[in-house]
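The complex appears here without one of its protein chains, the remainder shown in place.
What follows is chain A.
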Amino acid sequence: MSAVTTRNLPKNSSRKPGLTPNGRKRNSLSKGHLPRWATPGIAAGSLILGAAASTLGGFSVVTFAIFTAIIFVVASAIITTVVEGSRRGKNALATHLVYAAFLLALIPLVSVLFTVLQKGLPGINMHFLFHSMNGVTGAIDNASVENGTPVLGGAYHAVVGTLLITMWSTLISVPVGMLTAIYLVEYGKNGPLARAITFFVDVMTGIPSIVAGLFATALFAVIMGPTARMGIVAAVALSVLMIPTVVRSTEEMLKIVPNELREAAYALGVRKWRTIAKVVIPTAISGIASGVTLAIARVIGETAPILVTAGLANNINVNVFGNWMATLPTFIYYQILTPTSPTNVDPSIQRAWAAALLLILMVMVLNLGARLVASLFAPKKGR
């Protein structure tokens, strides 16, 4: 019918076929559809009903959101079922549930980011970034509260400690983890040793971080005596946590390198280890790099293993092989738990939030760095 309609209108050749003179689509294949404004309409209705329902038990934003979401999901599913049929009804239900799950998962993230930004930003300044807590006492905090002067003392020592300890643990765990993964994928071939390693790596993944810290403490206590507290001990503890992650991600990345590339290299008379070093790893390096970065991000926020291995320092210590060290998580922990001035806790809390913001920023920079590394190393495409 629509074909006839268009043929009767030869002058309007620019009009798309299947459109009636007033421009509306009349297609027998697309009938029984909800109009475009249906979803926003149902959403608006749900908002009103949700507001009404939430006032019954005393209005709050949380109940308002929950009621609105439930009403919207149920109503749109029912209306779609009635108008468009049960398949589309189920589709609408599933779609909206997926969106709801996504929003639910987003809430903690947004909330954390918002809170940390709100409470941490006031504490971030050049003084905070480039000064340690050395010499900052309760009296100084009291004075800054009473006189309204800026809070003194910063997290420079903790930032240095975090970077150094994380760097050393990365230096330890990346070679160990990568070589283990290379053995598992390229040489082990699912033999007894490879299976045993895989099993123990899985067990290691589940080690609580405090146990890793105690392990490192005990290890160094055996070597250097019971009072060994320094950055390298913490780095060993963190590498215990990092190694299984690095092994796992590297293993997965090496596994997805096509066998054809290995065979192509062998067929050119290239030795196995050269094939691995120059063909397999370069092909997988972007995935490996992002896996390593995620492993770093995972351990950079550890608190417990640092406390039992590196102790806590208020001064700047750049030597991981001697004396106590602070990291951002332990700095935050102590600022909150034992404020520098027990009577005026606000400066300490401000420093803790600022340090938390700093930590999040560091992890974010790491993640961005991983993306950059991944795209730099990724196999080149295009002509």
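Here is the rule we go by: contacts are C-beta pairs under 8 Å (C-beta built on N, C-alpha and C of every residue); 3 or more make two chains touch, one makes a residue touch a chain; residues count from 1.
Here is the rule we use: contacts and distances are computed from a predicted model.
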item	value
Listed names "Phosphate ABC transporter ATP-binding protein", "3-oxoacid CoA-transferase subunit B", "DNA replication and repair protein RecF" or "Sarcosine oxidase subunit beta", matching UniProt entry of the absent chain	"Phosphate ABC transporter ATP-binding protein"
Given A:A264, A:V318 or A:L368, the one touching the chain that is not displayed	A:A264
Contact partner of the left-out chain, one of A:S54, A:T180, A:T245 or A:T275	A:T275
Footprint left on chain A by the chain that the document does not show	189, 258, 260-271, 274-275, 278-279, 282-283, 379-383
